[in-house]
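Of the protein chains in this complex, one is absent; all others appear in place.
Showing subunit A:
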């Protein structure tokens, strides 16, 4: 295995880790406010569909992103109504949202596009292109030199390889994901809103008696969760892939929840956790590397199951004590 192989593996980890990261941060906002959201998956899925559909009709990935976010926020509001306003069971509301999204996306896709529950493939500006950072070797350079890109990168020095493969050449949403980590940290620990958000997930009565509305705070958190899930889904459909296919999120919303627990509800840890889970998913794409390292062929199906198996293993054995926000999953009822 060469240096470049590792770089490529990490590059894929970042690509695959990004939807997890958005979803994980989404869950972080929601759960920090005391609203458990197992509907991340459903929100991602519906955002993936509507972003792909909108991008297909308009030919503009940005409009697709907005449509995805809007769709995700609609589900977020439903979850908010059920769990905040009507103080329902948050798990049940989340499950319902997942079912709703899984069924509705395929149904609407079939009705609109008649391609077996998928959207037509996105091309051109319907997808987010890859950002080429200055001084990186990208497709433009390859075209100018008239040589294959992979060959040019293969010949470059390790630092250039690292820069061109790993840092440069991602969708703009990947960079936005990293920015979202920093922003989440800053909001959570440096702003008044963050203080109140953390407080309302620990002890809503303290927030209420301090004269701050528990309901408003929780809705704010749930809406932010909707925006981030929208980003996660839109990234899946318009960046990572070119269009929507049935159940394309494939449990990523749940892996993001696992990453959230693994990260102990902290934003920077969340980024590392999502990269780790992204790495597990990246392994599936490179059976040749695995064979080279362990010296035997591993069945592709086993590799496909690997991220899920490792999720269970990590949650069961490696995280130590993860203490969720104290008021998680508890509707707030005033009492003295």
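Throughout what follows, contacts are C-beta pairs under 8 Å (C-beta built on N, C-alpha and C of every residue); 3 or more make two chains touch, one makes a residue touch a chain; residues count from 1.
Everything below uses one rule, namely that contacts and distances are computed from a predicted model.
In the listed set "Probable chemoreceptor glutamine deamidase CheD", "Maltose/maltodextrin transport system permease protein", "Bidirectional hydrogenase complex protein HoxU" or "Nucleoside ABC transporter ATP-binding protein", the entry agreeing with the UniProt name of the missing subunit chain is "Nucleoside ABC transporter ATP-binding protein".
Of the listed residues A:36, A:84, A:207 or A:234, the one in contact with the hidden chain in the full complex is A:207.
Residue in contact with the omitted chain (choice from A:85, A:123 or A:191): A:191. Summarising the interface, subunit A meets the missing chain with residues 189-196, 198-199, 202-203, 205-212, 326, 334, 336.
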